[in-house]
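Removed: one protein chain of the complex. Kept in place: all other protein chains.
Take a look at subunit A:
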């Protein structure tokens, strides 16, 4: 099994399925690896999967969701009792569990969106940041439930993914306004709630998201607006950043940038860390949690 092959599969999934996030795509890739690349021992399989994960991290895609998703996936499929069976049976079991995991994941988004629905009331103004499929789904659900609301969406430089989000919202029938990243402070007094997605949720209960989220959080705290984070549970990761500098480099910069050996202090980071004190609630498929409960859930997942 070669790295390039894995990467090819991964990129193919991403291209073909627009709706799929990087994390889900990564898990699908791993499932494909288990199916296609036959091995004879569990150990070998484990090694294969690790290699695959490593390959995907070097794909110029945001690494946060990939690493957390893959790690949880691995834990989940090996959680079964694999002692007394033959290897083929083990593999079957693992594949089965992998598919279950994936199905759960795909359902997760729907669950989260439904939970968020009750928080969107008629006439409310929502501020959101960059492109998040979960938030989009939540808003579409709200429209379907005949709620009237307004959305402010930031442009979110440098990749301007906010514009994509804006288009999708307008297409869904949402009254959406595109604003500059720098206009967040200006707009904050008009909005009622802030709803954002997350690329990763840390053990502290804070989130890792597109650069600009931290400023949004600070402005919201200052003007007493609640910040709701919509995220799936496979994005929970075990890292615990103490401050912005403490974030792992692989998260902040694309792998190409890291490889090229440029001076990282002159590069624009892709993500930032929002500490738990700026977050009001997290909407996850495990339930609506406070930031302090994230660690509890993580311990349940991992230990």
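Here is the rule we go by: contacts are C-beta pairs under 8 Å (C-beta built on N, C-alpha and C of every residue); 3 or more make two chains touch, one makes a residue touch a chain; residues count from 1.
We take it that contacts and distances are computed from a predicted model.
Undergrad: UniProt names the one chain left off this complex as which of "Acyl-coenzyme A oxidase", "Translation initiation factor eIF2B subunit delta", "Proteasome assembly chaperone 2" or "Checkpoint protein HUS1"?
TA: From the choices "Acyl-coenzyme A oxidase", "Translation initiation factor eIF2B subunit delta", "Proteasome assembly chaperone 2" or "Checkpoint protein HUS1", the unshown chain carries the UniProt name "Translation initiation factor eIF2B subunit delta".
Undergrad: Given the contact definition stated above, which residue among A:69, A:200 or A:276 touches the chain not shown here?
TA: A:276
Undergrad: Check each of A:23, A:98 or A:205 against the chain that is not shown and name the one that touches it.
TA: Residue touching the absent chain, from the options given: A:205.
Undergrad: Please give every residue of subunit A in contact with the chain that is not shown.
TA: Contacting residues on subunit A, toward the hidden partner: 203-205, 238, 240, 242-243, 245-246, 276, 291-292, 295-296, 298-299, 303.
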